[in-house]
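Note that one protein chain is taken out, while the other chains of the complex remain in position.
Showing chain A:
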């Protein structure tokens, strides 16, 4: 696809997104009895305009990144914006500003990190940086919603794990592409199975172990799950060795079992998941309210603004998907999942088209990071998996999450830009 044509497709899709977002904003503005909040209309117009500006800038700069990912993100983020205004206009206003900042960061990523390849040269530096940032909350962080994963530095209040996850993917992409051959074949033989030496997998395992351990101390189980799954998928993609995945899985089971016995908060989560009903007034309250909301939605939902998602604790962050299911029904909930599926499809396409290992690994890692995060939180609010406190990418309220995911988007687009330019 030519540069021109690609961006034109993007504009058409963004235009449709604008119509969609305005329909939501107007439904909210006209439908809400009492105090109609006109800010939502203004916020939606401004956000769509900002998306257009990013796209127009890319057009001028001759940027060749994938033309579907930006509109997809726009659909997801405006859905989130409208719902936040519906749930609590104060969060809506803050999310509006975070979205603008996120788009700014996306623009910077597509400009400053266009030559993303240099990132692979400094892997140990940001592996170290990532670790330090992850360690900080253990000592200086404060707890929010049971997880001690927040850092408070003056005006900024952020969740380092959201950013470090991208560093982890880049580190792994770089490390695995360098050591791929050795890891695949192995250098020594152990009982008929060829294994690579400790110098190859040692740093890898250490990196994984430490990050996991930290997450356990931060009580951020959702993030631990995302890190771990992404780690396994990337190792598999790089080495084709299912034995690594199985070994990792066994390690995970062992780790999960150990932490189940060692940590009360882990045990509590699992027990709530298995049977929340006895603790309906305390710890089971949240997931049961989420199920009530989803169940009441039906196929078409109660209609925007006409449900009662306010009964769900933390509905604006982790459980926003339940609110969508209540008011937009199966049609809306499945629609959101399908958007994530298209995102994954585009991401995998980018990874398949790349010409070298580092880019391919980075693209598939970033894609699976996003896909897995969406899966884990949606599975959590529907009680398919234990509920863990993570955000639904681009939709949930939260600055760290939005900015980090826009960086992720930018990197993915940069990889796509490079491969389109090579042809």
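For the reader, a short list of remarks on this structure follows.
To be clear about the criterion, a contact is a pair of C-beta atoms (placed from the backbone, for glycine too) under 8 Å apart; a residue touches a chain by one contact, two chains touch by 3 or more; residues count from 1.
Just so it is clear, contacts and distances are computed from a predicted model.
Look at the chain that isn't drawn here: its UniProt entry, checked against "ABC transporter permease", "Nickel-dependent hydrogenase large subunit", "Cell division protein FtsI" or "NADH-quinone oxidoreductase subunit F", names it "Cell division protein FtsI".
In the complete complex, the hidden chain is touched by one of A:122, A:217, A:273 or A:345, namely A:345. Between the chain not shown and the residues A:237, A:319, A:387 or A:408, the one that touches is A:237.
Across the interface with the omitted chain, chain A contributes residues 31, 33, 180, 233, 236-238, 240, 280-281, 285, 288-289, 291-299, 303, 306-308, 311, 325, 329-330, 333-334, 337-338, 340-341, 344-345, 348, 351-352, 357, 360-361, 364, 367-368, 371-372, 374-375, 378-379, 382, 384.
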